[in-house]
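Data block below; observations after.
Note that this complex is displayed minus one protein chain, with the remaining chains in position.
Up next, chain A:
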Amino acid sequence: MGYVAVKGGTMAIEASIKRLTYDRLKGEEIIEIQTILSTMRSLVDQVMSESSLYSPFLAALAIKQAEGSMEEAVFLMRAHRSTLPRLYYSQTVQSESMLVERRISASFKDIPGGQLLGSTNDYTHRLLDFNLANESLTENKEWLQDYRESLQNNMEASDSVTYFPKVVDYLRKESLFEEYEADNTPPDDITKESLQFPASRSARLQVLTRGQTGAVTALGYASLRGYGQVHPTVGEVRVGDLPIYVEHPNEVEQDDEDQFYIGDIKVTEVESFVPITKKNEHNEEELEFEIGYGVCYGQNETKTIAMSILDQCLEHPEWEYPTHDEEFVLLHIDSVESTGFISHLKLPHYVTFQSKLDSIRQIKKEAKKDED
């Protein structure tokens, strides 16, 4: 019989994973994926947004498996995303084609098309509703029926779909905003090429939209509060479904009519108006508006507004604030990266620590020699 290495690690891991399963099962309740999809809309939206993978079903599954942990759920989704081959790029979406559920402007009371409050927590009073502790399905059904009836009575039937014009278009007509030519350069894909600096705007927007909700919000807030130069007015927040199309993969002759509709995605889109002082040709300072843009999967309004602030910040790297430094912002807001590196500190560092110890001991020895 020879010596064999101790198999401690393998056994410890197995026991730990069993314990984790036990913790998930011990309450003896099962949450159905459908329940998560129907009752945790916001959580599903956040997970999809941070994972940059649009699939409510997979997000709900990830939430179930992660026992509700955001960072774990996003991690599961991102790892799954890595296994999926990317076969097509979708066609450019014009967000005017959104089927709007909610759309507000903080800049103008009377926007063309009107304000549409839609469903929002904004005006609920944040009081714990103890009735939810004993909710009844029958009562809910009755409520739903009443609601649908009243909707039908108040709404006129219409065969056409209403699209909402962009608030900014109205201002462009008054030449308060500069008209830019559409930039049709194919966007960088940060999941296929690593981020290079200076980063293109398309790369920046991709990193921002998949950023951790808390991190994007915190940096946007920092800029707004004092560590930045961007103080926007929200021109428009809209939430709704966007249709997605792909081209025929093999046809040489491409025609818009031949494109395939592959489904809808729900997004939140924000255009923030930011006043910027610029010098005109007579070297006089003039006030002009620029736009900060934010777009996120699902209904993620706070994150999308913060994204629009950061987008604008990064357009102006000349300001000496960390929120205007693209490396500072873009390299630190990814959930999988930040949680991964922070949590790696739990790994053993025996060798590196031994090396550090040796270095300090040698220095002490040297110092002692000098004293003697």
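Convention: a contact is a pair of C-beta atoms (placed from the backbone, for glycine too) under 8 Å apart; a residue touches a chain by one contact, two chains touch by 3 or more; residues count from 1.
The rule we apply is simple: contacts and distances are computed from a predicted model.
J.: Select, from "Dimethyl sulfoxide reductase subunit A", "Alpha-D-ribose 1-methylphosphonate 5-phosphate C-P-lyase PhnJ", "Peptide/nickel transport system permease protein" or "Solute-binding protein family 5 domain-containing protein", the UniProt-recorded name of the complex's unshown chain.
T.: "Alpha-D-ribose 1-methylphosphonate 5-phosphate C-P-lyase PhnJ"
J.: Decide which residue listed in A:99, A:171 or A:195 touches the omitted chain of the complex.
T.: Touching the chain that is not displayed is residue A:195.
J.: Please pick, from A:67, A:178, A:286 or A:327, the residue that touches the omitted chain in the full complex.
T.: Final answer for the missing-chain contact: A:327.
J.: Tell me which stretches of chain A touch the chain missing from the display.
T.: Counting over the whole complex, chain A touches the hidden chain at residues 2-10, 12-13, 57, 75, 78-79, 81-86, 190-198, 327, 331, 336-337, 339-344, 347-352, 354-360, 362-363, 366-367, 370.
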